[in-house]
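Missing here is one protein chain; the remaining ones are kept as they sit in the complex.
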Amino acid sequence: MIIEAPSNRSILAIVLATLLLAVAGCGKSTESSPQAAADRQPEGEPEPGGDLLVALQADGKTLDPHKASDAASMRLSENLYCTLFRYAPEYGEIEPHLVADYAFSDDHLQLDLTLHSGIRFHSGRVLRASDVQFSLLRMKTSAGRRQQFTALDSVEVLAPDKVRLTLSQPMAPLLTFLAHPMSAILDQELVEKHDGNIDRVDAGSGPFSLVEWKNDLHCKMKRFDDYHVENRPFLDTLTFRPIPDDTARMIALRNNEIHMILDVAARNQRTLSNVPSVKLETVPGTFWEYLGMNTTRKPFDQVKVRQAVAWAIDRAMLNKLVKFDQAIPLMGGHIPPGHWAHAEELETYPERDLQKARELLAEAGYPDGFDTVLKVGSDYSYQVNAAEAVKQFLQEVGIDVRVQAMESSLFFDSLGSGNFDMTLVGWLGAVDPDEFTYPIFHTDAQWNQQGYSDSEVDGWLEAGRRTFDRSARRDIYQKVQARIARDAPMAFLYANARTVAMQGTVYGFVPHATVSSIFLRDTWLDE
Amino acid sequence: MIVYIAKRLAVALPVLLGISMLAFALIHLVPGDPVTAMLGIQYNEEQAIELRAQYGLDKPMVVQYLVWLRHVLTGDLGHSMLHDQSVARAILERLPVTLQLAVGSVLLALVVSVPLGIAAAMRQHRAPDILASTFGLLGISIPNFWLGTMLTLLFALVLGWLPSGGYISPTEDLVGNLRYMLLPTLALSGAVAAVILRMTRSSMLEVIRMDYIDMARAKGASPRRVVWVHALKNALIPVLTIVGIQIGYLLGGSVVIEQIFTLPGIGRLAVQSINARDYPMLQGVILFVAVSFVFINLIVDILYAWLNPRIRL
Partner (left out) sequence: MREFWYQLRRHKPAMLGLVVLSLMAVAAIGAPWLSPHDPYAMQVEHVLGSPTPQYLMGTDQKGRDIFSRVLHGARISFKVGSIAVTIALFAGTAIGLIAAYYGGIVDFLLSRVVDVLFAFPDILLALAIMAILGPSLTNVMIAIGIVYIPIFARVARGSALSVKHESFVEAAHSMGVSNFTIIRRHILPNISAPLIVQATLSFAFAILAEAALSFLGLGVEPDTPSWGILLSRGKDWMGEAWWIAFFPGIAITLAVLSCNLLGDGLRDLLDPKARKAS
């Protein structure tokens, strides 16, 4: 990372970025207080049994994995369901899960899958190829999953344990898509029994089965004895409890009322690192935040206005104010450092430049600025916080921002329908660079809320899906990032580190960059 | 007595009718099409048609109201879009939490305030009275949400003795339940305690001056007996009315307190349903709370009349 004329702030950013890069290089790091570090090593073998309590930031909205679009719903759902492939502990790698064997055709248009034998759903029924066919076709039409399966032409059942996927074009990230925790295989009979509505139904074959879900209170699961992976899971029960308030969540962990916070707010890390009984583990994350601008609305239809906004933001200061310097400011592309497609050299907006911002605004015909509304989700206090800071930044170039904090479902609804001028929100990248770009920047993409459209970018994104060579793909996604940073449908703010906090008695959990909690399967308690 | 109860019921009936009209109006006062408002983000044509039929929305307003009222009277408060649940069920699920909070607060307030109020009245203008007056004034002036926040700061954050929020059902773990409920109950009872204290003090003062107390004294009853039996019995009657009125405050106050302590009660449900524009849920909650309030006051009035027969005349 090269920064011209580094200020104190950017030096800090460099140090932090370098640190995180180093960390990314060796897999995952462990940050913990000295006392905790001493007894970090588990004593002996994993012990089966125990009841684990995990805090979530919000209550889930649905247990239907194909419908879930909010983080909390995903955390609940992914522990109930199995996927064909699954994320390996090393970020970026995947491994077979329900699948025993698989083979691509030479032209990459066909994928044959053989399932493990004797896998059971929680209903007791044996999982068959027809369930896989049913689930894949349901994903293809579901709101949450369809954007990754547009190229899926047909699914054939070859044998009770064999399916063939036929594609309309090669898909380099197909296995990664299938490993997405929400690409779950459902119990067809049960889904049909409920007329397709499984918002509150467990139709899975995952390591845990649903006991009860009481809204705002808890979602309780218990060990599924017939889970197909041997000796897993260790825990007897797994309970998720929504605690929306950052401070309350931190206190609950400190006072030993819960075992785990899956994603600790940046500002609570310092306090928690001083609690001897609690250990923290940090990995580079894939959750990045941005200031979105609706390119279909005036004045943000002008690229110069958007660039002016991107120049007027003080990312380093924002990182300090909102993230306590724990995040990595995004001066260029948005695929975070540590990912193979990260654009290391790209520095589109190296430092805040008010002069440039004012010039650009004047050239766009707004020498005196303009009034606009910035929508933000009220449940995400750090984003409301950031929005208020952005308001102050933009005031200095004459842009008068009114911050409108909205309840989550309404907020995401107005983003989805393009009913906004500006927004401050985040996107959780998954594993493949396609997942960081295609769904949000392709002209026809489902989550392209900014209404961004560039035929060249579209072409590159499509080529990225067809290309299998990693270095060729890296070139493609670097080009994409450079162009998007320049056109600024979003002013990128920062990429967050992902930190798990847990009691010293919790072992075996792997913090994954995507905030997935599928490794609760391998978690055990030493109490 | 029966005549009195019948009379009170006759007055309550138009009020209940009015409440139902206001609750009904809520969905129609919200800007935009009520069906769109009711379905919110999960709008789809199929459900819209179903809802229009269910609520008779194509018919005149009066008919709509009657259709809706019939549903309500059979316990059907509609369907919540937020959690895919019936409104009645969602309310019943959360009722025990709010009930525990409200009843706990009143009991706590009574236990603290009645003795303090009597002590203040017995020693008017002296230390206990000044203490009680200060407590009474502070109690009604300190906002309950600030009190709650400060209690959390002290007991959960600094001392680490109690949880800062959340809930466990008493059937699951009674001690755990009490640990979770202690701070919210304290925060909510502050103002109630203050009001009851002021009322106990002033009605005690009034009663002490009355003739029959003098008579009791003259008959040779011990001073202690005069205070605790004769005076208290009569002084508590106005206190009872105040408790009835405080139920309204408690139901309102629980909205804020449940939010601070993330208690899954009715107040929190109300805030959630407003935030999520879940109007059927909001309508149900408001209707339920207002109707409960009317019934509680009815019961208090009847108790009052029973304890104090003069009122019936």
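Brief remarks follow.
The chains carry the letters A and B, assigned in the order they are written, with residues numbered from 1 in each.
Definition applied: contacts are C-beta pairs under 8 Å (C-beta built on N, C-alpha and C of every residue); 3 or more make two chains touch, one makes a residue touch a chain.
Remember, predicted model here, so these are calculated numbers, not experimental data.
Looking at B:Tyr65, B:Phe135, B:Tyr167 or B:Phe293, the residue that reaches the missing chain in the full complex is B:Phe293.
Interface note for the absent chain: among B:Tyr4, B:Phe145 or B:Tyr304, the touching residue is B:Phe145. In the complete complex, the residue from B:Pro128, B:Gly176 or B:Gly248 that touches the missing chain is B:Gly248. Those residues of subunit B that touch the chain absent from the view are 11, 14-15, 18-19, 22, 26, 29-31, 137-138, 140-143, 145-146, 149-150, 152-153, 157, 202, 205-206, 248-249, 251-253, 255-256, 259-260, 267, 270-271, 274-275, 277, 279, 282, 285-286, 289-291, 293-294. One chain of the complex is left out; on subunit A, the residues touching it are 245-247, 250-251, 267-268, 271, 317, 320-321, 378, 381, 384-385, 388-389, 391-392, 402-405.
One rule holds in what follows: only the chains that are shown with their structure count from here on.
The mean-CA centres of subunit A and subunit B are about 43 angstrom from one another, to the nearest whole unit. The touching residues of subunit A, counted against subunit B in their complex, run 197, 199-200, 214-217, 241-245, 247-248, 251-252, 254-255, 257, 378, 407, 409-410, 413. By the touch criterion given at the top, residues 40-41, 82-85, 90, 93, 156-157, 160, 163-167, 262, 264, 268, 272, 275-277 of subunit B touch subunit A in their complex.
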